[in-house]
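Complex shown without one protein chain; remaining protein chains in place.
Then we have subunit A:
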Amino acid sequence: MDKLLEIKDLHVSFDTYGGEVKAVRGVNLDVKKGETLAIVGESGSGKSVTSKAVMGLIPNPPGRIKQGEILFNGKDLTKLSDRKMQGVRGKDISMIFQDPMTSLNPTMTVGKQIMEGLIKHQKLSRSEARERTVKLLDLVGIPNPDKRVKQYPHQFSGGMRQRVVIAIALACNPMLLIADEPTTALDVTIQAQILDLMRDLQKQMSTSIILITHDLGVVANLAHRVAVMYGGKIIETGTVDEVFYKPKHPYTWGLLSSMPKLHGKSEELLAIPGSPPDLSNPPKGCPFAPRCPHAMQVCIEHMPDYTELTDTQKSACWLLDERAPKVEPPETIGVGGSK
């Protein structure tokens, strides 16, 4: 499969009063055509910042892309002018946001909000755009679309609003869709509906998706591959099966242990003790070292390189070095432990 998106050594920082916050520190990622890549990790690990960098939506100031390339179909997005980037946003790459209650403009009809992108990117006339908008609302499962286009966001429930947000994102058939915690703000039953919708739409439109989530259940359901982020870095990546069944990084173990069991048998949730690193003064070694039960002296001083475990799985941990002691993953990780 071809690579649609390739992020190379991305560094993003925010200049704040407290100093430079190094939110993303050398991220490498790629997304293939038609693939769903999940990014998981605790709050503050840099997931949203990474995705905003792809969209060219890092607020500047205070934020800036310090280093790295974001290749989309081979073309470096970080080098595009504002104008060119506007032509990419909403057309080739679009985004679904976390909170549908606040991500729609309250004083504009949902129809107009969907039409804007169509008129801008596909040069449709108003009436063509309106027709297409009705079809889109139908596509995302909103009943009575020809009546609904004229309504305002406050006339929609949360789940319905998220469908509208999805319609906005899909309006111009983007090649890449970034969904930043698209269901976190919704009721559990609605969450399932929205995820089903996303899965169906991906099958129909063969869009690539970057799915950002805290919910590993969602990952197992929707994603092909997973990247685990911690402290502004990707510390492990692999296919869903690899990361869930053969995780190699102690942080991934921790995440899996802290997740409600996928197959019934609810046990206590084991949150990872400690807190994430201070990104205005990031550790020079492994960012997880202060919380890692297996940390060694070398971990504190040097960031481990990636160990390529398979064609698809990579993990950055000193335990994978041949000189390190053998450590077995804990019994508590979600899906039956590693074999």
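Rule of thumb we're sticking to: a residue touches a chain if its C-beta (ideal position, glycine included) is under 8 Å from a C-beta of that chain, and two chains touch if they have at least 3 such contacts; residues count from 1.
Throughout what follows, contacts and distances are computed from a predicted model.
**Student:** Looking only at the UniProt record of the hidden chain, which name from "Oligopeptide transport system permease protein", "Acyl-CoA dehydrogenase", "Uptake hydrogenase small subunit" or "Dihydroorotase" is the right one?
**Tutor:** "Oligopeptide transport system permease protein"
**Student:** Considering the complete complex, identify which of A:Val12, A:Ala53, A:Val134 or A:Met160 is in touch with the unshown chain.
**Tutor:** A:Met160
**Student:** Given the contact definition stated above, which residue among A:Thr102, A:Ser206, A:Asn281 or A:Gln297 touches the chain not shown here?
**Tutor:** Result: among the candidates, A:Thr102 touches the missing chain.
**Student:** On subunit A, what residues meet the omitted chain?
**Tutor:** Subunit A touches the missing chain through residues 55, 57, 82-83, 86-91, 94-95, 97, 99, 102-109, 113, 116-117, 120-121, 152, 154-157, 160, 165, 168-169.
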